[in-house]
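For this depiction, one protein chain was excluded, whereas all remaining protein chains were kept in their positions.
In order of appearance the chains are A, B and C, and numbering begins at 1 in each one.
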Amino acid sequence: MFDGYTASELVSIFVMQGFAGLILFSVFLLMALGLAIIFGQMGVINMAHGEFMILGAYMTYLTSHVFKGAFPGIYGAYFLVAIVVAALAGAALGWLLEWALIRHLYHRPLDTLLATWGVSMILQQIYRSIFGAREVGVELPDWLMGAFHLSDTIELPVNGVFVFALTAAISTIILFMMFRSRWGLQVRAVVQNRPMAGAAGINGTRVDRMTFALGCGVASIAGAAFTMIGSTGPTAGQLYIVDTFLVVVFGGAQSLFGTIASAFSISQSQSSLEFFMSGSMAKVFTLLTVVGILLLRPQGLFVLKMRK
Amino acid sequence: MSNNDFVLSVEDLTVSFDGFRAVDGLSFYVDTNELRVVIGPNGAGKTTVLDLICGKTKATEGSIKFKGQELTRMSEHEIVRAGVGRKFQTPSIYEDLTVFENLEVSLPRGRSVLGALAFRRDAEVVERIESVAEDIFLADLLDERAAVLSHGQKQWLEIGMLLIQSPELLMLDEPVAGMSLSEREKTAELLNRITPGRSVIVIEHDMKFVKHIAHKVTVLHQGKILSEGSLDKVQNDPRVIEVYLGH
Amino acid sequence: MTIRYSAGSRLTKAWKRFLGAAVIGGAAFTPIPALAGPALPTSQVNTTGLAVTDDTVTVGIMHSVTGTMAISETGSVQAEKLAIDQINAMGGVLGRKIKFIQEDGASDWPTFAEKSKKLLEKDKVAAVFGCWTSASRKAVLPVFEKDNGLLYYPTFYEGLEESPNVYYTGQEATQQILAGIDWVVKEKGAKTFYLLGSDYIWPRTSNKIARKHIEKNGLKVVGEEYFPLGHTQFNSVINKIKLKKPDVIYAIIVGGSNVAFYKQLKAAGIDLNKQTLLTISVTEDEIRGIGGENIVGAYAAMKYFQSLDNPNNKAFVKAFKDKWGQDIVIGDVTQAAYLGAWLWKAAVEKAQSFDVDKVRAASTGIELTTAPEGYVRIHKNHHLWSKTRIGRARADGQYDVIYETKDLMEPDPFPKGYQ
Partner (left out) sequence: MTSHPHVLPGRLAYFTGSRSERGALLAFAVLILVLLPLGLDVFRLNIFGKYLTYAFVAVGLVLCWGLGGILSLGQGVFFGLGGYCMAMFLKLEASDPVSTAIQSTPGIPDFMDWNQLTALPWFWEPFHSLAFTLVAVIVVPTVFAFVLGSALFHRRVGGVYFAIITQAVASILSILIVGQQGLTGGLNGITDLRTLLGWDIRSDAAKYVLYYVNAFLLLAVILGGAYIRNCKLGRILVGIRDQEDRVRFTGYNVAAFKTFIFCVAAAFSAIGGAMFTLQVGFMSPTFVGIVPSIEMVVFCAVGGRLSLVGAAVGTLVVNFAKTTFSESFPELWLFAMGALFIGVVSAFPLGLAGLYERHLAPRLSRWRQGGSAAAVLSSTPGE
């Protein structure tokens, strides 16, 4: 398929293709981070994860409207505000959900999975009632449009770079919080040994609620970012769910680094496969490979060998 | 000394978790009719040794021979079928089943899928279960759900679930934890009663209890044997005193 | 319980405001004998036990109101209700007001089959306006054929079907495709094409027809790819497009994927003002989700655009907005759904009966001079003769109609040489 192209054309294609893989990586990672925090630290599978993402997307949509009406002068800045609004909205709803439902189900992970599925149905219908069944278009500020021209033939989309930077920033913050902050220490303590952590004066209930809220907040940030590349509709969250879960499971539940590595490997293989075969088959191949590897390494790619 | 003279010979057993050697070049031997007690401070690797023998953890190096069979290469259920029974630290019984059913599930008949489908509760089964229940002081509670048993009774039930399989090697991880004094005495009596004809390994902290039952004591420290012999001998071993007191 | 309402009895203020428009829309229809004299007796117009009384006739509306397809099907429901309102305001059909029973297919094909059975067997509706996806139509088709029902199906689709019980008010594939490709070849001098689609029957069949037509003209298809429904990552294929540099990107991507595709295309620096892109799957409805700024410059080949400049359409758009809200948009399928009720009414009145067999016999050759798209006529193969137009997407989400075929395109659901 590379016949009749000059070497420089090929180089630029490979650069752009590599970047496409990186964007996909950012997308996967951003989707998975929130889930990985919740699943890894609390053992809870949040089936409403996709709906939290869409919450972020709708918040972005609303923010853009508010700015259009109230502050047209600084409209370009709305996107940054929207990310914050999304994070707060997601975290607030997550906090509420943990309080109302999740905390009653901690010892029954499969039941949490099912109950959050119920939550996702309700959220979908709420979105439909409020925003209508149709997709809403979220207008991007001008500065996120267009592409960086690295050379005559190499162009990198600005919003792709932005997603990548955002993902890098969020991941760094989370890793920092997890491994350098007091909260992270508490979370890790609770994960390791809940009674002991309790004895040491750590309020496990509060830590759980914080963790869940954080995970949901990150999901909503992802949703806000995805308004740049995807659709915003009541059921759009469902599109991400399988990919997200696989990334987390593939990475190994208790390891954020695992999630990063897994997002990287899945995205790179999917993006290169997509280059050589049709989108549908590339997807099937990627999923099959992931499931196949999980059959061989069910604990995920990057779990430390531990004494049970 | 030949391995095959012992029921269980553990030689050069090593397991490491991420470089940490929880069990380090361990060798020991257990005879028939012997009740061995393993003691040692927390983190000495006691439970890990039992895990290794029953196949729950795979050894990094070394060999575990049981009646001449190499256990390190067998899967858990094969090890059990070879005659090794293991009680866990916290009683693991089926709380939703009755005592009778707990024992029935543990009966070595109908262990395959088809066998379990075809299994029938005949007079022989009932008789066997009732006799074991008698042994473990639960004969009157056969129809109770296991969840309602006291902690000590649960421990007994788990021991009974092993006994019903007539294992040749019985491994008990802290069998009297959470038991009252009288229960401890009954348990000691039970252990002494069942040891003949088989080998028993017990992990225990309660030295009074150990005194009642132990034939020979092995002291573990940092994955290695610190001392081995009669209880008196190890209690007077300066290295043992150092480890326990120096803590 | 089923929602039953007779639209005619719900004369809202908004409705009264656009009554005038509706009359303009309806007045141009062939004069209706039933309006002049007393209604024909029910025993005469209904010999097969349909739900027809002396003053009402019941029809069904069957679309997805819930589930993933609700996004697309809402417009059709609105159009069908509007048409029924307007017809009732003009006196109904054969002197009978139309009542409708609405059923939710819930984006689930077995539910469609179940609901269509209910409408035909329990409710005995005289006609059903409904379905959207091919899959839902395929699911209900055996039911309509067995119970001899009447379905007016609004969506442009892949063809390959000609049921005696269905009237296809949207375009079949060749109508949409051939004219569009001829146009880009002529106007843009296109020589190479890159075909894209969501992975199901309509895009695949349509691209097959497109490929045959392209190759017949001695031109070249340089790539053809399909993506699972709901796919949101198009960067790899966009790179391939950059590599192949086709003259035309021919895109039949649907649903949420559409949004992702056009946004990423734009972000990748492909300017649709320079790169020709022709689609047959993006109506004004879809642009609302995509955002006009992301698709500006793209060409679409369909039979209807909201911006069509004719009196019929102006009245239709006004009535539609008055009823359903001023910021609403109207796409190709919505207009086709609107035609259904009118076509049925015309056929019933020509047949002077609600009997399905008689309506069918009367249908061939029925024409609507008042259709928003201009003029349509029912072909004997149950599809519509209609013109195909090329629109160019504007940033405000509307299309500029820049071309229309001189003649009506003949529907050809089983195109010889394209299969």
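Just so we're on the same page, a residue touches a chain if its C-beta (ideal position, glycine included) is under 8 Å from a C-beta of that chain, and two chains touch if they have at least 3 such contacts.
Note that this is a predicted model, so its numbers are computed, not measured.
Colleague: Over the full complex, note down every shown chain the hidden chain is touching.
Modeller: Listed by label, the shown chains it touches are A, B, C.
Colleague: Out of A:Met210, A:Ala236 or A:Val290, which is the one that touches the chain we can't see?
Modeller: Looking across A:Met210, A:Ala236 or A:Val290, the contact with the absent chain belongs to A:Val290.
Colleague: Have a look at C:Asn46, C:Gln86 or C:Thr205 and name the one touching the chain we're not showing.
Modeller: Of the listed residues, the one touching the omitted chain is C:Thr205.
Colleague: Among the options A:Leu10, A:Leu80, A:Leu114 or A:Ala200, which residue touches the chain absent from this view?
Modeller: Residue touching the absent chain, from the options given: A:Leu114.
Colleague: Out of C:Tyr226, C:Tyr304 or C:Phe320, point to the residue that touches the absent chain in the complete complex.
Modeller: Selected residue, touching the omitted chain: C:Tyr226.
Colleague: Tell me where the left-out chain touches chain B, residue by residue.
Modeller: Within chain B, the residues that touch the unshown chain are 54, 56, 75-77, 80-81, 85-86, 88, 92-98, 100-101, 104-106, 108, 110-113, 116-117, 119-123, 126, 129-130, 139, 142-143, 158, 161, 165.
Colleague: Which parts of chain A are in contact with the chain that was left out?
Modeller: Touch set of chain A with respect to the missing chain: 39, 43, 45, 101, 104-105, 108-111, 113-115, 117-122, 124-125, 128-129, 238, 241-242, 245-246, 249, 280-281, 283-284, 287-288, 290-291, 294-296, 298.
Colleague: Residues of chain C in contact with the chain that isn't shown?
Modeller: Looking at chain C, the ones touching the missing chain are residues 1-3, 65-66, 103-104, 106, 108-110, 113-114, 117-118, 121-122, 133-135, 138-139, 141-142, 146, 158, 160, 199-201, 204-205, 208, 226, 228-229, 414, 419.
Assume only the chains that are shown with their structure count from here on.
Colleague: Quick one: which chain's Cα centre is the longest way from chain A's?
Modeller: B
Colleague: Taking the mean of each chain's Cα atoms, which chain ends up nearest the overall Cα mean?
Modeller: Per-chain C-alpha centroids compared to the overall one single out A.
Colleague: For chain A versus chain B, what separation do you get between their C-alpha means, in angstrom?
Modeller: 47
Colleague: If you average the Cα atoms of chain A and of chain C to get two centres, how far apart are those centres in Å?
Modeller: Going by mean C-alpha positions, chain A sits 37 Å from chain C.
Colleague: Nearest whole angstrom, what separates the Cα centre of chain B from the Cα centre of chain C?
Modeller: So the centroids are 75 Å from each other.
Colleague: Mind pulling the chain B residues that touch 2 or more other chains?
Modeller: none
Colleague: Going by the contact rule already set, what residues in chain A reach two or more other chains?
Modeller: Residues of chain A touching two or more partner chains: there are none.
Colleague: Across the complex, what residues on chain C touch chain A?
Modeller: Per the touch definition, chain C meets chain A at residues 65-68, 70-71, 74, 199, 225-228, 230-233, 235-240, 242-243, 255-260, 263-264, 266-269, 285, 287-293, 397.
Colleague: Under the definition above, what is the set of chain A residues touching chain C in their complex?
Modeller: Chain A residues touching chain C: 5, 9, 13, 16-17, 19-20, 23-24, 27, 128, 132-140, 145-147, 149, 155, 157-160, 226, 228-233, 235-236, 238-240, 270-272, 274-275, 278-280, 282-283.
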